[in-house]
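Below are the structure tokens for one structure; questions will follow.
Just one protein chain is left out here, and the rest sit where they should.
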Amino acid sequence: MDPKTQISPAVPSEEVDPPAGPTRRQFLAASVRLSGGAVVFLMGAAASPNEGPEKAAEVKGEAYNWDEHRYAYLVDTSKCIGCGACVRACKAENQVPDGFYRTWVERYVVGMEDSHVDSPEGGLNGFSPIQVGFPVTKSFFVPKLCNHCRATPCTQVCPVGASYRTKDGAVLVDGERCIGCGYCVQACPFGSRFLHPVTHTASKCTWCYHRITKGLRPACVTACPTGTRQFGDLRQEGDPVRQAIENDRVSILQGHLLTEPQCYYLHLDKEVR
Amino acid sequence: MEHARHVFRVALVLIVVLVVFFLTRGFLVPKSYGLYGPYRFDNVKEQMNARAPLYAGAASCGECHAEEFAKRAGGSHKNVNCEVCHAPLALHVKADGSVVAPPVDRSFTLCARCHRRILGRPLKFPQVVLEQHVPGPVQGKVCLECHDPHSPKI
Partner (left out) sequence: MLEISGYAFPNDVHVTWSLMIVMYPYITGFVAGSFIVTSLYHLFGRQEFKPVARLAMATSFAFLLVASLPLQLHLGQPQRGPSVMITPHFTSAMAGFGILYSFYLVVLLLEVWFVWRQEIIERAKRHRGLARTFYAVLALGTYDQSPEAVEIDHRAIQILAGIGLPAACMLHGYVGFIFGAIKANPWWSTPLMPVIFLLSAAVSGIALLVILYQVFARVGRRPVDAEAISALARWLWFFLILTITLELLELIVMAYERSESWLIISELITTRLEFSYVTVQMIVGGLIPFILLAVVVLMNRFLHERVRNTLSTVAAFLCLLQVFSMRWNIVIGGQLLSKSLRGLRSPYEPEAFGREGVLMAAALLIAPFVILWVFDRVLGIEEAEGEDGRGEAPGTETGSAPSPTA
């Protein structure tokens, strides 16, 4: 009863990864550095001095260069068990307000003639047993999040350029410049965006930019117990996500809209939009 | 052209307004705007430092909790991140190193979220109908009476 079925190259969980997840000391150091110094881009500029000398010794040389990365995300829907750990982790990590979702999980219950989809509170507390009024042939979960599209309509329609795409592939919103017009929310074909009820600016999944630029993975990936969610770097040789995208049959959501999503799906069903 | 004097005056007013606008605009455009695209480049750094990471992954738990870590590594929960059931690291160990006891839900609700049989889960995934699986009533910490969450398979 091995919970992990090896269907496609899966990213092993954190501790058996060759570049292992951060040790506690490194993790804390990263957090402290964050409150003290600033990470500088390699644009010919020297790295800024760190606050504590011992911290500097450990994180020396970690100035982040976005030219070296191009991130992608992979979801294997055949593994998702609908536990909602990802939704809870994202909510805690990013302080997502109640009733809004940076990521969510949908359940599809499908028969030959009919289908039913539900996502109670985005899957925050998992799913309950369900009865449907038709014979069910298959059912599955589909995690969803911002696709960080390469040709995204959401940055195209932002009237002030508050929404933009970084060189390493993340689509972000500048909370200081967003005017809260809501155009990007309308333009997103996937329903990934919302207007934050407190700041009244646009908000969405950032691929945990504050984590991935420090070598960590997004909180949802870290929390996923089955290896459904994987995060990778298309610029790294041998990256499992890159290999999956290059070699396996992958799908994307609403491909006909040509937004070029950077979240790829394995084993996506025709019912999923 | 003498009769067009008013037209020239209007044109002058217009030019003055335009000049004032562009001058003012020059002061109001953020400094890092436009460096890499039509956005404020400084925000990229701000986003990188937006908050301290909360989750750390199981490896960082193992440093202090070696016993549980080893037990887990040998069991069927070896790929389940500790923080899924327990709190994320940053809520347990503060930046200055002090330790706060994390909340943990030991009731059957936590286990049921993954292991109750419902439509949607892959068939090979271990899931049970709780009422049939548990000899008595399904309440409280009933799962822990038989299963060790760090190595649950019996």
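Assorted remarks:
Each chain carries a letter (A and B) given by its place in the written order, and its residues are counted from 1.
To be clear about the criterion, a residue touches a chain if its C-beta (ideal position, glycine included) is under 8 Å from a C-beta of that chain, and two chains touch if they have at least 3 such contacts.
Everything quoted here is computed from the prediction, not taken from an experiment.
The missing chain, though absent from the display, is touched by one residue of A:Tyr71, A:Phe190, A:Tyr209 or A:Phe231; that residue is A:Phe190.
From the set A:Cys158, A:Leu172 or A:Ala219, the residue in touch with the chain omitted from the display is A:Cys158, counting the whole complex. Against the chain not displayed here, chain B makes contact via residues 3-7, 9-10, 13-14, 25, 28-30, 33, 38. Take chain A: the residues that touch the chain left off the picture are 100-101, 104, 106, 116-119, 121-122, 144, 153, 156-161, 177-183, 185-195, 199-201, 257, 273.
Throughout what follows, only the chains that are shown with their structure count from here on.
Look at where the CA atoms of chain A average out and do the same for chain B: the two points lie 9 Å apart. Remark: chain A residues 1-5, 12-15, 20-25, 27-28, 30-32, 34-35, 38-41, 64, 66, 78-85, 89, 92-95, 107-109, 125-130, 132, 136, 139-141, 161-167, 172, 174, 176-177, 206, 208-211, 213-214, 216-217, 219, 222-227 touch chain B in the complex. Contact residues of chain B toward chain A in the complex are 30, 33, 36-40, 43-64, 73, 76-81, 83-84, 88-91, 93, 95, 97, 112-114, 116-122, 124-127, 153.
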